[in-house]
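Please see the structure below; I have some questions.
Here the complex is missing a single protein chain, while all its other protein chains stay put.
Moving on to subunit A:
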Amino acid sequence: MLQEESDLALIIAQIVQKLKGSNLYAQLERQAWASLQRPEIKLESLKEDIKEFFKISGWEKKLQNAVYSELNVFPLPSHPAAPPEHLKEPLVYMRKAQGSWEKRILKSLNSMCTELSIPLARKRPVGEQKELLNKWNEMGTDEPDLSLFRPVYAPKDFLEVLINLRNPNYENGDSHSFRTHLGLIQVPLKVKDIPELKEFFVELGLTAGQLGIDDSTQVPPELFENEHVRIGQKVLSEQDSAAAQQYIRQGSPTALRAELWALILNISSQPEDILYYEQLKTNVIQHDLLVDSLIYKDVKLTASNDDYYFVFEDYLYQVLLCFSRDTSVLGHFAYNSASPPKSYIRGKLGLEEYAVFYPPNGVIPFHGFSMYVAPLCFLYHEPSKLYQIFREMYVRFFFRLHSISSHPSGIVSLCLLFETLLQTYLPQLFYHLREIGAQPLRISFKWMVRAFSGYLATDQLLLLWDRILGYNSLEILAVLAAAVFAFRAVNLMEVTSLAAAEAVLADLSTLKVMPLLQIFLFATVT
């Protein structure tokens, strides 16, 4: 009992401490001062009156949303004796694996620098700064020669690392043991089974209305859609993050999505935020980074070739370049198993006061990284708002898709969940694909790493991401990947090679995600 109370006190203290430095805190303080002029605030009951004033004026709701957002993002305080790295990742062998993976990335980046003899970062000469500033809104027209640059890594390389991940304390047995006949992921993490998933995703059940199903042209809008939109508007007018998160589990109406997501992510686009974005822009103009070329190359290779997203090319450069300069992103390394790379200012090697993170946000982009931003361009046209939404999505969700951790939303758990679901519910298919050398995870891994961005039609992708936000979990990605295999099972049973299996699953753009998910989770006889 006492333990729980002190845990609660610790959580409160942590949140208070976080909010204390925030803009909201300053605003609340200002409002409280200003409210002293009001006649209804009396000295005898000052505290209660100000509380009441906050309640009526809507500031209390803002505070609630901020607290809710903190609770969603930050892990609960762990045991006081646990070192900070335990919060990043509790399993030692996972931390080690992540560490050596990072070292590989560093080496590859360093060797690229040496081979091409270019520095990691340099200050731009004034002339170059002006030039970049002038073409800020049309960076895509530039065609620099990037043929020598190569992405630091691709999802395929990362999958190899995950396949080789082992717990040293685990009975891995000889090569003939039972488990080696199963999937590629060999770590014994706990993943949900279908009954647990049914309970977790209860709002996706057959009895609840769903956007993505019940708004199709055959269904009269009076049955579900009209009412759902009306509730959505009410949720927005209340400005309550928690209500919005619950609401969005049944899907967001297209017209309300941008606002609902911003509300859930607690992004309000204040003048300060626009100023902050401008500051990041200045930083991009001043410093030239090697990762800029990687970002450039990535956008050219992925989004610019995509039928849906090529129009957003310029937005993507702006957002991704600013993102690389944003030191506030470093905060997420407190709960991310990854750690930001370090470097020293030229000529000051080894001097701790000249140690810096590289890139400034600590995130090295990989092949396909820009696809995390691209779908958001459909929702937000104001670059600073688009930027804020993306940054929040990254520090809440996307970072988990390329770091090695035991978190239920981490990529290792997603892979294992996918394989376990297939093995349990489609054993024949799994066995067949395995026998012909087409391990299902080799096909589905890229979908999950990109959160299906670039694979699904955009309306379907946004319906999927609605559920990621609604459940504050990425597990839905693994469920959908398994559901896609289930949907194509008949065709897949006939293929005889990996190439043929890949061909069957090459085009997901015609799939409707919500019916697939619902059938797989709720309508399959098991």
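Quick note on the criterion: a contact is a pair of C-beta atoms (placed from the backbone, for glycine too) under 8 Å apart; a residue touches a chain by one contact, two chains touch by 3 or more; residues count from 1.
Basically, contacts and distances are computed from a predicted model.
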*One chain of this complex is missing from the view, so tell me which of "Multifunctional methyltransferase subunit TRM112-like protein", "non-specific serine/threonine protein kinase", "Mannose-1-phosphate guanyltransferase" or "Nicolin-1 isoform X1" is its UniProt name.*
"Nicolin-1 isoform X1"
_Given A:187, A:267 or A:513, the one touching the chain that is not displayed_ = A:187
*Looking beyond the chains shown, say which of A:22, A:57, A:233 or A:524 touches the absent one.*
A:22
_Touching the absent chain when the full complex is considered, from A:129, A:343 or A:509_ = A:343
*In the full complex, which of A:214, A:326, A:392 or A:419 touches the chain missing from this view?*
A:326
*Looking at A:41, A:91 or A:436, which residue reaches the missing chain?*
A:91
*Go through subunit A and note every residue touching the omitted chain.*
1-3, 5-6, 9-10, 12-14, 16-18, 20-22, 74, 77-82, 84, 86-87, 90-92, 103, 106, 109-110, 113-114, 119-123, 167-171, 187-190, 276, 279-280, 283, 287, 325-328, 330-331, 333-334, 341-346, 349, 353-358, 360, 406
